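Following: one structure in structure tokens, then a few remarks.
A single protein chain has been omitted; all remaining protein chains appear in their positions.
Moving on to chain A:
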Amino acid sequence: MFYREAGDFKTSYVEDSQTFPLRLDRRAYYVLLAVAFGVVPLFINDYWANAVFVPFLIYAIAALGLNILTGYCGQVSLGTGGFMAVGAYSVYKLMTAFPDVSIVIHILLAGLITAGVGLLFGLPSLRIKGFYLAVATLAAQFFLVWLFNKVPWFYNYSASGQISAPERTVLGHAVTGPNTTAAAKYLICLTLLFALAWLARNLTRGAFGRKWMAIRDMDIAAEIIGVNPLTAKLSAFAVSSFYIGVAGALLFSVYLGAAEVGEAFGIQKSFLVLFMVIIGGLGSIFGSFAGAAFMVLLPVLLKNVLVGQLGWATDLAAHIELMIVGGLIVTFLIVEPHGLAQLWRLTKEKLRLWPFPH
């Protein structure tokens, strides 16, 4: 009854092409932003930050990145974990080499370095497609993890082979290291996510996004109508890797604090982010958020119910979690291949007509 475009008149092209054309949507979005930036940091504690909010924000960035590559440009990548490792090790090297420079600049630079590495591993996409490419990106995954494991320069010759983040501050508040408050962790991730999501939304609406989608839908046809596959594919790889690199840098420096490459950035990470994108919805910005939220919340929920309520052993709960995740992936692909984002879209369509559908 309230959710409809009737009476919402557009008087300029700018208004007509905005991201949230409905007034209600727009207001909900501003309220959400206000709550996320203004209210949540006041009440957040360590448990909520570490179990739910910070991982959600970080994985949302990674999912955005993979969604640009897989959902918008149609290039399936299984190298996400490896690229996240590049981000993490770049930020570590930068943090320890230039301690006076702001951590935000380091994180963005780590993203750029990852973009360069992604570009390199994206080159084969010009020759090979589909599964072949998916398997080729596995080469990136295994090679990068091996590299960070074997070359001591990357972990500053530390005896344990681990990297750990020293304390760095933004505007006087510690954001990495043991003295970080939950609110500081949350806010730095949220700010970066907000900026990157805004960028992603506008990139995918613009010329770049249209080129990517043309390549995804049929690359030969796209080439015939004048889309250069070289620039389109490589730009998708670069932008996607930038996002994933930033996510990896945040995951290591803000969330984990210390990391060992095989454990933190193994092949499981690649699949986790891929699942987020599938469940959330391929080719949708909202889907990246929904998928990340789903995959972060599901284990927490299952753990609370199975271990906390029923008192089962943790390994048993872990097995059931695997089954549920796998079953959900299959169910989603059968029932709704476009994921949670499509369900949301359908709900909105229904709401527009509610309560008089005829």
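We take it that a residue touches a chain if its C-beta (ideal position, glycine included) is under 8 Å from a C-beta of that chain, and two chains touch if they have at least 3 such contacts; residues count from 1.
The rule is simple: contacts and distances are computed from a predicted model.
> Refer to UniProt and select, among "Formylmethanofuran dehydrogenase subunit C", "Amino acid/amide ABC transporter membrane protein 1 (HAAT family)", "Hydrogenase-4 component F" or "ABC transmembrane type-2 domain-containing protein", the name of the complex member that is left out.
"Amino acid/amide ABC transporter membrane protein 1 (HAAT family)"
> Of A:48, A:271, A:286 or A:344, which residue touches the hidden chain?
A:271
> Could you tell me which of A:136, A:188 or A:239 touches the chain that is not displayed?
A:136
> Among A:230, A:323 or A:346, which residue is in contact with the omitted chain in the full complex?
A:323
> Considering the entire assembly, which residues of chain A contact the chain that has been omitted?
Answer for chain A: residues 76, 124, 127-128, 130-132, 134-136, 138-139, 142-143, 145-146, 149-151, 218, 220-221, 224, 267, 271, 274-275, 278, 310, 312-313, 315-316, 319-330, 333-334, 337 touch the chain left out.
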